[in-house]
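For this view, one protein chain was removed and the others were kept in their places.
Chain IDs A, B and C follow the sequence of writing; residue 1 opens each chain.
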Amino acid sequence: MPIKTLIEAIRDAMDAEMARDPRVFVLGEDVGVKGGVFLATDGLYKKYGMKRVLDTPLNEIGIAGIAIGAAMRGLRPIAEMQFADYSLPAFDQMVNEAATIRWRTAGELSVPMVMRAPFGAGVHGALWHSQSVEVLYAHRPGLKVVIPATAYDAKGLLIAAIRDPDPVVFFEHKKGYRLIKDEVPDGDYTVPIGKARIAREGAELSVISYGLMLHYCVQAANELAQDGISAEVIDLRTISPLDKEAIIASVQKTGKCLIVTEDTKSFSVTGEITAIINEEAFEYLDGPVMRVATPDVPGMPHNPEQEEWLLPNVEKILVAMLKLARY
Amino acid sequence: MPIKTLIEAIRDAMDAEMARDPRVFVLGEDVGVKGGVFLATDGLYKKYGMKRVLDTPLNEIGIAGIAIGAAMRGLRPIAEMQFADYSLPAFDQMVNEAATIRWRTAGELSVPMVMRAPFGAGVHGALWHSQSVEVLYAHRPGLKVVIPATAYDAKGLLIAAIRDPDPVVFFEHKKGYRLIKDEVPDGDYTVPIGKARIAREGAELSVISYGLMLHYCVQAANELAQDGISAEVIDLRTISPLDKEAIIASVQKTGKCLIVTEDTKSFSVTGEITAIINEEAFEYLDGPVMRVATPDVPGMPHNPEQEEWLLPNVEKILVAMLKLARY
Amino acid sequence: MNYSHVRHLSLGLHDEDVHELYYKMMLTRAMDNRFGQLNRQGKVLAFASCQGQEGAQVGSAYALAPDDWIALSYREHGVAITRGMSMRDIFAYGYHRDNDPNTKGRQIPGHYGSQKLHILTGSSPVGTQLPHGVGSAYASFYEDKHEATIIYFGDGSTSTGDFHAAANFAAIHKLPVVFLCQNNEWAISVPTKMQFAVHSLVERAHGYGIAGVQVDGTDTLAVFDATKQALAQAYAGEGPTFIEVKCKRLNSHTTEDDQSRYRTKEEIESDRPFDPIKKFIAYMQSADLWDESLAKQVDEKVNAEIEDAQQYAERSPTPKPEEALTHVFAES
Partner (left out) sequence: MNYSHVRHLSLGLHDEDVHELYYKMMLTRAMDNRFGQLNRQGKVLAFASCQGQEGAQVGSAYALAPDDWIALSYREHGVAITRGMSMRDIFAYGYHRDNDPNTKGRQIPGHYGSQKLHILTGSSPVGTQLPHGVGSAYASFYEDKHEATIIYFGDGSTSTGDFHAAANFAAIHKLPVVFLCQNNEWAISVPTKMQFAVHSLVERAHGYGIAGVQVDGTDTLAVFDATKQALAQAYAGEGPTFIEVKCKRLNSHTTEDDQSRYRTKEEIESDRPFDPIKKFIAYMQSADLWDESLAKQVDEKVNAEIEDAQQYAERSPTPKPEEALTHVFAES
């Protein structure tokens, strides 16, 4: 099977769905001739034309709101936010409108749209090219929030998101765009939204993560194996709704859990996962649920030494795993 | 001491600070001649004039953004969002700008502003007059998030917020505006931001809450006392930064903890509190940290029976307390 | 030749249309009055009256073709009624009953939504329906459909970022949109002079390169005419039109508001004459389309509908509490 990068898998997914379904179109800033600032839509403008690969004015309220209106009319918009950080002007449209339309009309109207955006740090992009905002969208019932960790999942999950009858918020790790490479089948296939996967089998502790951090967790787990400690790594894939069964099953098996996110620690998704484990697997816990995350700063500094110092990495994860294993 | 309602205490606080400090002014929709839709600013327009009690056009981006600019220039704006639900168009200005300005300039510039808004359900206001959005603002370091449960605290905390050198997001429970009444001293005083209080002493389990729910928790705790079970009730008062010491001290004492919020359960502030208890008081836990919250719905229904069925109440809290006590 | 004494004919309206317009406005007024009473009785829990704006709403909605789409907010009862929503459905909604086809009792009254009637669901956040309406127009353009989308909003809504996004995008792509702005001079208690510095919102529209026209909202036929022309331009692919309908908000903002807090009695009274229904009756008289028996007939028909609808709503079941948990996502 061909090896592809995360960004190629994303492009594949959109191309495949646009070829299959004439209702699918992309709108956003610089998605057209330029092909997106990360080239996610490279070539699509040539192939599908302006109507279906539409450069919008600089207004995220409009990108989201127009996508919502078109989706209510039966189209399948893919709204690209140039960076997750810049999706916040559209936050009202996404949570007060997109998330509520099916429920508030008791199914009369719905919003089959995807909002995609690059997220995550590590590229020295500073405060507004580094954020993790998944928890903000996950908080509102009615939105699904998906973050792939592999190129395979990226393609399968994005195709599933485009076909989903409800609004899906889809975040792609920008540092992973070219770093993450794995086997991606040609043609179309879906990976189910709402199902986590076991990225690495293990017995003594569970590590739950997603996105780029997932790879650091697997690396750390492999190193830990050399000390004879077997860690299971869970790739959430979907942040909301969370796959509680997968989380609980793993914790019941291992009795210990470490949660790793790139987001700042407080009020990140790690809290909800901890609460679920508490409510549903407390008796199985042989130690506290621990967390590795970015310290609470208002933004990521541009200064690379500071950025590196703040971000989770394999070593920090390994230290936490050892601490938990020895607990 | 005079007994005042929550809304009177809020008005008192603004009046006192406007009288004391000419830099303090209020801006928002309908805050002027009308005195606000809940009359929070009733009388202030007459007393301080248009410059200091300013009706804005219908644009929350502007209300927040203009307040931020004026605050950087040394004024002390109080930006009223007519409902917490309608603060979301201003979300980008609050989290990407207000929260970051001191940090990103390493202290060169700062934003001493308050954003206040009524939040909470129980008044049949449906999807957009019922929301709890505190966790959305709490997620971003650089913002303080305050929610008073008593009239006394409301006045003292709002005065503290207005004097705070950094941006404070201040939520007031709209159903509590007239329901909540207690002794409020005349003149000015402050209640420190970042400090929780013990609303009711107890020994066998801790109940952590805030806002209107706090009163339900105290009621439930009093009823529980009749079964001879002693519950301690913690009023957070500040959602971010959380008073970890107070939370941990209480859980270390009781070994059991119930967290109650009016927000929908998933990804609410209850998760972060659970995680903190896990990290810092795991060994003291004699049972799982439990939660009472609104089920995950995209909005609150207008239908009163449904609304009542969804919302936490004394009985639901009592049931959870008993369950935890018996654990 | 001079049609002035039979103006409706010059607009392509038959005598029956005039009677229909009268009936729809009377029905809207009666429904509006009844909802006000029911609110005081604690049966309808919140309501935004449209009195004074019936001409703007019925006149414009009457110009729409069945295929056209509608985006609205919370005050457009006359639009829903003209579009054909039944009184029973409207009252079931007002009574937040299980058989409310708009929201199943989930929303406060006025946020109509219907696939059948081509009404996109309204909501409370002011301005959000504007990009939705433009997205709907983009869908028509995308699929080369001979359809327009009309977007209803108020003067206050023109201040929102959503309005800015919607107007700008519609203008760039010459989308088939009619921006129908009901300028009732107030955003709750904020008068237009505190909302914008232009004399007419048509100037605001020009700032986007959108053609604009101002109409007297008490002149129902003028609103109909302006909307028809705007729709023709939309169908012809000549882009959006902004129609500023000047009207008065004869009641308080909503049942939660008391306008005497920010307006003098005299001011409020001075608006009373600006009643589109009074003006329409005068037109009917001038066109010999009016007599007492007709008026009586319409009153009886309207009252019967209202009574029937209220009884229907009162005997309709309230949704089961646990049903509030349904429709978060598509049920598979």
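One rule holds for everything that comes next: a residue touches a chain if its C-beta (ideal position, glycine included) is under 8 Å from a C-beta of that chain, and two chains touch if they have at least 3 such contacts.
As the structure is a prediction and not an experimental result, all values here were calculated from the model.
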Query raised in the report: Which residue, B:F25, B:F83, B:F119 or B:Y210, contacts the hidden chain when the whole complex is considered?
Result: B:F25
Query raised in the report: Which residue from C:S159, C:S189 or C:T255 sits in contact with the chain not drawn here?
Result: C:S159
Query raised in the report: Where the complex has a chain not shown, which of B:T41, B:S87 or B:T100 is the residue touching it?
Result: B:T100
**Report entry** Residue in contact with the excluded chain [from A:V37, A:I198, A:A249 or A:L322]
**Finding:** A:V37
Report summary line: Against the hidden chain, chain B presents residues 25, 51, 56-57, 59, 61-62, 64-75, 77, 89, 92-93, 96-97, 100-110, 141-142, 144, 165-166
Report task. Extract the touching residues of chain A with respect to the undisplayed chain. Result -> 29-30, 32-35, 37, 55-59, 61-62, 85-86, 88-89, 124-129, 295-299, 301-306, 308-310
Report task. Tell me where the left-out chain touches chain C, residue by residue. Result -> 159-165, 168, 171-172, 174, 193-199, 203-210
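Keep this in mind: only the chains that are shown with their structure count from here on.
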Query - Remotest chain, chain A as reference, centres from CA atoms - result: C
Report summary line: Distance in whole angstrom between the CA centres of chain A and chain B is 30
Requested in this report: Could you give the separation in Å between the centres of chain B and chain C, each centre being the mean of its C-alpha atoms?
Outcome: 37
Query raised in the report: Counting in whole Å, what is the centre-to-centre distance of chain A and chain C, each centre being its mean C-alpha position?
Result: 41
Report summary line: Residues of chain B that touch at least two other chains are 61, 85, 88-89, 127-128, 296-299
Requested in this report: Indicate the residues of chain C shared as contacts by at least two other chains.
Outcome: 103, 106-107, 123, 125, 161-162, 328
